[in-house]
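A single protein chain has been removed from this complex, and every other one stays in its place.
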Amino acid sequence: MFAVEVRDHIMIAHSFRGDLFGPAQKLHGATFVIDVAFFREALTQDGVVVDIGRAHDALKATLSPLNYQNLDALPQFSGQNTTTEFLCKHVFDAMAAAAREGRLGPGGEGVSKIRVSIEESHVARAWYEAAL
Amino acid sequence: MFAVEVRDHIMIAHSFRGDLFGPAQKLHGATFVIDVAFFREALTQDGVVVDIGRAHDALKATLSPLNYQNLDALPQFSGQNTTTEFLCKHVFDAMAAAAREGRLGPGGEGVSKIRVSIEESHVARAWYEAAL
Amino acid sequence: MFAVEVRDHIMIAHSFRGDLFGPAQKLHGATFVIDVAFFREALTQDGVVVDIGRAHDALKATLSPLNYQNLDALPQFSGQNTTTEFLCKHVFDAMAAAAREGRLGPGGEGVSKIRVSIEESHVARAWYEAAL
Amino acid sequence: MFAVEVRDHIMIAHSFRGDLFGPAQKLHGATFVIDVAFFREALTQDGVVVDIGRAHDALKATLSPLNYQNLDALPQFSGQNTTTEFLCKHVFDAMAAAAREGRLGPGGEGVSKIRVSIEESHVARAWYEAAL
Amino acid sequence: MFAVEVRDHIMIAHSFRGDLFGPAQKLHGATFVIDVAFFREALTQDGVVVDIGRAHDALKATLSPLNYQNLDALPQFSGQNTTTEFLCKHVFDAMAAAAREGRLGPGGEGVSKIRVSIEESHVARAWYEAAL
Partner (left out) sequence: MFAVEVRDHIMIAHSFRGDLFGPAQKLHGATFVIDVAFFREALTQDGVVVDIGRAHDALKATLSPLNYQNLDALPQFSGQNTTTEFLCKHVFDAMAAAAREGRLGPGGEGVSKIRVSIEESHVARAWYEAAL
């Protein structure tokens, strides 16, 4: 199994509902450094999984509506705790759509798995992975 | 599959028995930077795998008896080479018990896999992972 | 010249006033990973600059009122853009006070310079340094 | 499942054929930081997956013919785009041979999987993994 | 003294002349991860050293003519060993010009020092710094 992984980041505000979250129930924020890995059983004729440039562009397009936002105020996240885990899945869904819709260029059609990792600090991160 | 991962570290002395280890048969030591990842098929109602705060606390409680110790002198490791690989399994067992005993809080009961990675330097690390 | 440096982090929300900031004028947030370095011409009798444990504690005490906060709502930052650069100076002032007031333990009295670095993402950071 | 991972690097020139690669069709180069992970179900009697020292040596021997080379001029890569993904597989094959031929020392015979990761910059990497 | 630092990277081919360089006399290449720090005695009215967005743009404009190039073939480097140290100075000169010519926006006029660091691998880097 082959994989390529690209990195970008966003800087957002949000708050959480639930006693579990303690002080994080208050409005606070995070820099999320996001890695997206695309898996493919074999390389394309060009010798790649997908084009790294297009993968970077697709990730940036996915993150752009979230960057410099208060996630609590975005309709798509209404009533939702935008935890690091939850956001991994949100980015996963968008990147899976990008693969299916050909936005990753040649190779995207054969992506069999995607993993989205988000580092929230130097001591904590989360990820989500699933087959396409 | 979702995962969250937390980080802590210990500073220990130890030595190894066996020709394989060459100069590491002498009493030496290491800073071990330890990442523990908890895997869960679905998020809890709060939208998490497990609470990151409790995960950090459980890891610190596991590491505390080892920190600033000569591992050669600890009864629980008697006759054992405390290699990085071996310590991954040791921390795994303790974190698996923490999950089973409810010490990770809500979500801990559904943890299906744990992975413990230990970085022993900028050029070497080890890990152990298994289903619960 | 000797130095020791300790690391901690905070997760905050804030917004900026001024056209210069473009989209960062909106409420957003950041994980700030903060390194504080203490400089001293010579080591103490114990062979240290300052005690690393006490330095970590003093940094945590300084960061605690900021962690999980919306900095826009804190009275001490009223009318102020809480840029990464500005926060470096804020933490510097608190750590300089900690040194002067003996909260760093033996060695703190001889600290001649402090540098505070804040990483806001994997591609940007800021710092402030000055003599005491 | 246990694993140990070792790191080394090479500095090479190469170019790619295919419109997909845009400006990377020109002669350029890369520092590749390479991590090789060896997986084993159980530890050896010594308590290791494989000896880290021997693993480092085997990786260096594999990388040595590539280091400080223009990969376009090497006969073993003739007509081949030496993408990061492709090189992961190249290193994998060599490390799998090292395991089979006993060059990793005791434990090498039981290595059940190898993963080769190559970081090409702070924002992009690739990997290949397969069972032996 | 305040500072802000931004990061970008290039992937280039080159070779060195001189026995000193051993195998690096052959055509090879590197990923250079480049950090540029801007120093200023005081913050601007906006509370910054310089705008991080503009600093990133100015760095990208400086690096663009070098990215995906064989530096041996560029007229501006004719007869020159393009060592990591040399390239630090090259980038410094361009960033100093950007500051002087107002391309960093407000604050750029008061930049008193610039430092350019280039990481060529996980075990080696170089830098150049000077007052403006």
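Quick notes
Each chain gets a letter, A, B, C, D and E, in the order it is written, and its residues are counted from 1.
To be clear about the criterion, a contact is a pair of C-beta atoms (placed from the backbone, for glycine too) under 8 Å apart; a residue touches a chain by one contact, two chains touch by 3 or more.
Just so it is clear, the model here is predicted, and its values are computed rather than measured.
Only one residue in the set B:Ala30, B:Leu43, B:Leu104 or B:Ala126 touches the chain that does not appear here, and it is B:Ala30.
The residue from B:Met11, B:Ala61 or B:Ala97 that touches the chain not shown here is B:Met11. In the full complex, chain C makes contact with the omitted chain through residues 1-8, 43, 46-49, 51-53, 56, 105-106. Where chain B meets the missing chain, the touching residues are 7, 9, 11-14, 23-24, 26-33, 67-70, 73, 120-123. By the touch definition given at the top, chain E reaches the unshown chain through residues 16, 18, 20-22, 80-86, 88-89, 122-130.
Definition applied: only the chains that are shown with their structure count from here on.
When the interfaces A-D and D-E are ranked by C-beta pairs in contact, the top one is D-E. Between the two copies, chain B and chain E, the C-alpha superposition involves a rotation of 180 degrees in steps of 5. Chain nearest the geometric middle of the protein is A, using mean C-alpha positions. Summarising the inter-chain layout, the chain whose CA centre lies farthest from the centre of chain E is B. Rounded to whole angstrom units, the spacing between the C-alpha centres of chain D and chain E is 30. The distance from the centre of chain C to the centre of chain D, with each centre set as the mean of the Cα atoms, comes to 40 Å. Chain B and chain D, compared by their mean Cα positions, are separated by 27 Å. Multi-chain contact residues of chain E (touching two or more other chains) are listed as 7, 122-123.
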